[in-house]
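Missing here is one protein chain; the remaining ones are kept as they sit in the complex.
Chain naming follows the written order as A and B, and within any one chain the residues start at number 1.
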Amino acid sequence: MIWWMILFPLIGAALNGLVFRKAPKAASHAIAVAAMLASFVCAALTFKQFMEAGGQAQVIRGFPWISAGGFSAPFNLILDRLSGLMILIVTGIGSLIHIYAGGYMHEEERTSRFFSYLNLFVFMMLLLVLGDNMLVMFVGWEGVGLCSYLLIGYWFQDDANAAAGMKAFIVNRIGDIGFLLGIFLTFKHFGTVSFSELRDMIGSGALDAVKLGAVGWITLCLFIGACGKSAQLPLYVWLPDAMAGPTPVSALIHAATMVTAGIYMMTRVNFLYFLSPGTMQVVAVVGGLTAFFAATIALVQNDIKKVLAYSTVSQLGYMVMACGVGAFDAGVFHLLTHACFKALLFLGAGSVIVAMHHKQDMQEMGGLRKYMPVTHGVFLVGVLAIIGFPGLSGFFSKDEILWKTFVGGGPLMWGLGAVTAGMTSFYMVRLLCLTFYGPNRSDHHTREHLHETPALMWAPLVVLALLSAGVGYLGVPEVLGGHNLFHHYLDPVMMVPQQAAEHWAFMAEHHSHSLEIGLMAGSVGIMFVASGLAVALYSRGPAAVLSGLQSRFKGAYDMLSNKYYVDEIYDAWIVQPLRDMSAFLWGIIDVVVIDGIVNGVGQLCALAGGLASFRMTGSVHRHGMVLVMGLVVLLVVLVT
Amino acid sequence: MSVPVENYFLLSSFMFLCGLLGVMFRRNLIMVLMSIELMLNAVNIIFVAASRQLGQVDGQVMVLFVITVAACEAAVGLAMVIALFRRYGTVNTDFLRLLRG
Partner (left out) sequence: MEWFNSHILSILTFFPLLVSAAIFLVPGENFARTAALGGSILTFLFSLHVWHYFDPASAKLQFVESYIWMQEFGVRAIFGIDGISLLLVMLTTALMPLVLLSLWNSHYKHLRQYIGLIMALQTGMIGALVAVDLVFFYVFWEAMLIPMYFIIGIWGGARRIYATTKFILYTVVGSLLMLAAAIALYLNYYRQTGIYSTSLLDLYSVSLDPRTQMWMFAAFALAFAIKVPMWPFHTWLPDAHVEAPTAGSVILAGVLLKMGTYGFLRFAIPLFPLALQTFAPVLIFLGIVGIIYGALTAWVQKDAKKLVAYSSVSHLGFVVIGSVAILADGTLSSEGLTGALYQMINHGVSTGALFLLVGVIYERRHTRMLADFGGLASVMPWFAVMLIVATLGSVGLPGTGGFVGEFLILLGTFQASPLAGVLAATGVLLGAIYMLTLCRQILFGPVKHEENKSLKDLTPIEFAYLAPLAILVIVMGIFPDFFLNKTRASIDHLARNYKSYSLGVEGH
């Protein structure tokens, strides 16, 4: 069953990519959706069986894959509560996005290539979440990177898209080197790269100082990998550019699934992270800073997808911060809710973009509520969910992160998170107002064609909206009278060491419930204030006061709207020098120095030969005479 | 009646010298080839004479070898001369100086 779940998307990809390359749009869409639905059914059944069997982790044996010397990495899968949840997210949300994509790609001539990549992505993502050892996970890890590369550059006729795809792949590869080094270190010190074996090894006994030190390095290296894939500082630069791909791709890959792989991976090896408090601190700080940093950029972006992209970076920062303070379960919970509402937001934005004839600038939108009522409705749910409106999913998951950050990371980290939450509310409400409210600012031609999208597109959105609203109730915090089903759901996956567990228990006792409720109220208050501000400024289109603000704080505004010039700095300080050095190595070292020596030796020989050849007249007789004279001399010497 | 072996030696030396001088001073490649042939035959004579004198058959065996080699050499040499003539229109060695350094 589980193998079929993995194979269906692969079969779909092969059918679309290799066999029916010239298939009409409807056929390729049908193949892809059928593959996804089949996979989703398998995933649901697998999950059901798994939970009925008690929900204990099981390793599913595959085939021997790589083995050499003392190293072996069989192609085994691990099914536990974490991967069980992930396969549901991947196939479930994946199916919805596949259905939607049929409508979104309607204007394309052929879509078999697109759906083939999309199915291949799901296959790779399933490998990533199900791999029982680091190497199988790495296959999925780079495999999703490949699909991301191909899909970002899907409209490759435009050079910028191809460049964005390449940037994504290469920046990810920097992280992947970290991941690889993590694997090497793990093997060097533990002799295995299997998650289940590692877990048993760590669980069974105390580690000596050397291994403990190694764990610190391992987790740090793996975190570099996570930074690449989950777009954390300083490797986040690829994600905003990745918006060059078709919007369903942004929803599936760059919001709901692939970018969360870093959080998933850290949770998968949480037993290692718990052993290295130093790394945890780094993780928490990087996560918090990323969340804050990306949110500031999102405040002033005008491209609807760019706002969502920076918002994704920021939310991923939240999740990473949660992991860093030891609240892996809160991170995964936010992953789940974020997958629902961010997919919804991206797809909603996609509908808007289709309606606007592929214009993405919010300054030309406005008042779309009239024209696209359904899209407006679901989008509103999405926005309310992400800003943490009480009762919707984002509220539960974000507050859980904030609360645990306060407990595990201290008030300073909490403050960072809370300010970020305020900014999130501001830019999301700003996006909502600029797009759906106020007067319509588009040109006449566009306005004439504004219309609601077909049911093929809005139906998945409605499902996602329901999920965004409801999925949070899996994790209602105990303080609000819930049971926090989710928290205990992941308990078997976590391996909280004694010391940390005591810390959490102590903190839980130490802080009264009123503090938790107080913090919650505080963040809700911040949310309302920030949203109110955004409504005031943007509900009738950009308010007049804004241009005044922009010119007064011109430096800050330019800084933000140019994304802190990070891309330019990377280009000027890293890429260009490297390129210049390469040109030097080739042009000077290779061609002039090394080849100069080689050719020099050759010319030296030719010169010596030329000098020695002045006696060579080319006359056979002269040669013959010299020969005979030599013979005579030889004879004389021999005889006497 | 037997001719003294010294006569054969003298004859052979004379022939060899003729051949050697021919190789060294003739300009025509055909003549050079014939001179080489002459030298080979001079050696043959000495071989046979010595063989007879010493009562051993080795020398005569060697002569057979030499004749074979000489035949090959003549064939190849003449072929090359013809090829040269076709290419350059001359077999005069003064004009064939490809080996000049």
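Definition applied: a residue touches a chain if its C-beta (ideal position, glycine included) is under 8 Å from a C-beta of that chain, and two chains touch if they have at least 3 such contacts.
Just so it is clear, the model here is predicted, and its values are computed rather than measured.
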Shown chains touched by the chain that is not drawn here: A
Residue touching the undisplayed chain, where the options are A:P24, A:G410, A:G525 or A:G602: A:G602
Residue among A:M166, A:M201, A:V282 or A:L466 touching the omitted chain: A:M166
Interface with the unshown chain - residue positions in chain A: 21, 63-71, 135, 138-139, 141-143, 146, 149, 153, 156-159, 161-163, 166, 169-170, 173-174, 176-177, 180-181, 183-185, 187-188, 578-579, 581-583, 585-586, 589-590, 594-595, 598, 602
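Quick note on the criterion: only the chains that are shown with their structure count from here on.
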Mean-CA-position distance for chain B and chain A (Å): 88
Contact footprint of chain A on chain B as seen in their complex: 20, 23-25, 27, 32, 93-94, 96-101
Footprint of chain B on chain A - complex, ascending: 609-610, 612-621, 623-625, 628
